[in-house]
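We show some of the complex, not the whole, and keep each chain where it was.
Chains: A and B, in written order; residue numbering restarts at 1 for each.
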Amino acid sequence: VGKSNVPGPCTARLESIEDVVYEQRPIPEISGDQVLVQVKKTGICGSDVHYLVHGRIGDFIVNNPMVLGHESAGIVSKVGPNVKHLKVGDRVAVEPGATCRACDACKSGRYNLCPDIIFAATPPYDGTLGRFYRVPADLAYPLPQGVSLEDGAMMEPLAVGIHSVSNLGGFRANQSIAIFGCGPVGLLCMAVAKALGAKRIIAVDIVPSRLEFAKQYAATATYLPIAPNEGESKIDYSRRNGDAMKQQLGIEDRGTQAIDLVIDASGAEVSIQTAFNIVKSGGTFVQVGMGNPNVTVNLSQLMTKELVYKGSFRYGPGDYPLAIALVAQGKINLKPLVTHRFPFDQAITAFNATRAGKSEDGKGVIKAIISGPDVSTDED
Amino acid sequence: VGKSNVPGPCTARLESIEDVVYEQRPIPEISGDQVLVQVKKTGICGSDVHYLVHGRIGDFIVNNPMVLGHESAGIVSKVGPNVKHLKVGDRVAVEPGATCRACDACKSGRYNLCPDIIFAATPPYDGTLGRFYRVPADLAYPLPQGVSLEDGAMMEPLAVGIHSVSNLGGFRANQSIAIFGCGPVGLLCMAVAKALGAKRIIAVDIVPSRLEFAKQYAATATYLPIAPNEGESKIDYSRRNGDAMKQQLGIEDRGTQAIDLVIDASGAEVSIQTAFNIVKSGGTFVQVGMGNPNVTVNLSQLMTKELVYKGSFRYGPGDYPLAIALVAQGKINLKPLVTHRFPFDQAITAFNATRAGKSEDGKGVIKAIISGPDVSTDED
C-alpha cells in the first residue's frame, strides 16, 4: 500500500512547465567530505509547486529540466573517507544548500548569503526528489531517537521558522508575536515562538480553517482580517484592519500588551501593511513570505516607531541543529502538520493537492510528504 | 548691523498657518533640576517651515499658537539648585526633547521613543525661538572651547546624523556609505561617515549644485539620478536608476566595492527604491528622510539580500555628546553649512529663504541661523 515500484535510482524531474517525468539516474559519486543519502521522505513546498506551474520564481528561471524537492530526510548509504560523524545506515535530515565556504558571507557566519550556494531545486541545481542525494557530510544531521524521518523532512521549513523567529527576530521568553499567514511556514514560526516561551502568539489568516488549525496547534489567539470597503486602497484598508486588530485583541503600542515581533509568512501586501501598524514602538518585523515583490509600506510607522524591518532568507548557522533539538526535546511537535502522504509514483497527485490546497477528498493540505521510491507511506 | 531690537523676553510664535507674530513672554520659572538658557542661535529646519506652511506634519497638528525652533544654543542664565555641572554664563547646546525618564523606553536606553516626550516646536509644545528656553540640566551640553554658539545650534541636526549613521547604522571605519539627499541632514550624515573613517561616501541628489556642495564638503563621489522615461512607473525607473548608479560608480553586491550602509535623507520614493537596489547583500538601510508616508519597496531585495531596514527617529543616548566631541576634535566642520544668518526680527525672511531654498539674492540655502533677540548675527 502506497509503496512505489519505480525501479532503480530514479527522480521526479520537472521537464517543462506542468510536466513531471520519472527517470532513471546513475547513482552519484561522492568525494571525501560528502555522504550519499538515500532519500526516504520529502515534503512538498510552495516553491516546488511554483516552479512546476510558472517555471520560475523571480529571477530564478528553470531553463533546463530540474529535479524538484528540497525538504528531505533519509538514510546514509555511502560515506566519504574523511567523514567521521556519520556511518552507513544513519538516519539524517538533509540541509539542502551547499555553500562555497570561502567567501565573506560563508566565513562571517551568514552562509545563506553565499553567492555560490548550490541549493536543491533552485535552478540550475537538481533537487532531492529522487532515490539518492549527495551532500557535504556536515549538512546531513543525524536524527535523534524519537525523531522520525518525516520529522526529518520537516526540518527544512522548521529551519526557516527558527531562522526568522529565533535568529533574526531574536525572540525570547515572555515576548509577544503576531504571525501573518498560517501555512506550514507560519505555523512553524508559531511552534518556534511557543518553544521559546512566547507570552502571546497571534495567528492571522484569511482562511478560517487555517486559523482554527493554528489555534489548535500553537496560537494563543487568532485574527481574521476585516473585509475591505469598495474602492478602498490597500494602504487605507490596512490601516483600518490594523486598528480593528488592535482593538479586537487589545494590542497596544507599548508595554505588556504590545507585540514585540511580527512575522509575515503570507506574502500578502495587506498583511505587510497591517504588520507595520500593529507592531510595537521599537519593535521588529521579519519578512518571510514572498508574494508580489513590490509592496507599499508606511514609512511614518517605520520611523516614528524606529522599527527594524528585516528580510529573512532561508537559514544559516545553528538553525538546523536548533530545529532538530527542539523537536527531539518535545518542544515542537511536527506531526500534526503532515496532513497528506503519497508514494513516490503519485508525486504528481501530491503536487496537485498542494497546489489546490486540498486533496480530492476535500481535506485541507498543510504539508504533503512524498515517500522515496522504495519506501512505504506507512513508515514515518 | 543685524541685531534685533525687539524688547524684553520675546518669541517668534506661529499663530496660524503662514502667520508668525512676535510677542512678549514672561521669563519661565525653573525647577531644581532645570536650567534657563538664553537662546543665542537657532537653526531653521525643514519641519519648522512645514508647520508654518501646512500647520501639521503627519499626525502632529498645530491647533494652538506655538513657538517654532528646536535647533538652539545659548548661554545659561539661571541654574536650578540641584544642578552641579553648569553655572550661569556657560555656553551650551540645547537638546530639545525632555523625556519622562520613567517609562520602558526611557529606562532601556531608547528615550527618543518616550511617549511623553516634550519636544520643542512639536505641537502642542513651544519651541526655542524666543529669548529663553528652559530645559532639564542634563540636556544643556557645555560647548568646549573652539566650538561656537552657531556650531552649538547645529548639534541638533548633527545628532540626527550621528544617530542614524553611527548608532543605528553601526557605521565603522573602512565601510562604504551612500546617502540620498544633500540637504543639511544628508550632508551631516556624510560628515559623520567621514569622521568615522568611511572608505567611500557617495552623495546622491537631483540638484547638481547640492551635489557640488556635497563633493566639496565630505563626499568622495556623487551621483545624479538618470531621467525617468515617459510613463515609467517609479519602481521600474528606480531599478534602472539603481543599475545605472551601480555601473557608473562600480558598485557591487558584495566585497570591497559594495555599499555597507545606505541612508535616505531625501524622503523621495525613488531614492528609497534605488537604495534597496544598490545596498549590499547583508547590508543596512536607515531611513531618515520623511516624505510621502506610503512608499513602494522591493521585497525581493529585502529578502534575498537579508537587508535590515531601520527607521531613524531623532536621537538618543550618547548622540549629542558624540556630535559635540567630533566637532570639538575638528573631525567635523559645521561652518560651511551655515549659508545664511538673520537677526531675530527677520525671522520671517529666514523662513522664506529656507522654504524657497535660496535667499532673495539667489544664493542657495543650506542652513539659515536666526540670532537671538539681542544678539548680533556677527557673533558666532
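Quick note on the criterion: contacts are C-beta pairs under 8 Å (C-beta built on N, C-alpha and C of every residue); 3 or more make two chains touch, one makes a residue touch a chain.
All of these numbers come straight from a predicted model, not from anything done at the bench.
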Identical protein chains in the complete assembly, only 2 of which are shown: 4
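We adopt the following convention: only the chains that are shown with their structure count from here on.
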For the subunit B and subunit A complex, residues of the former touching the latter: 58-59, 103-105, 110, 112-113, 115, 168, 235, 253-255, 272, 281-282, 287-288, 290-291, 293-313
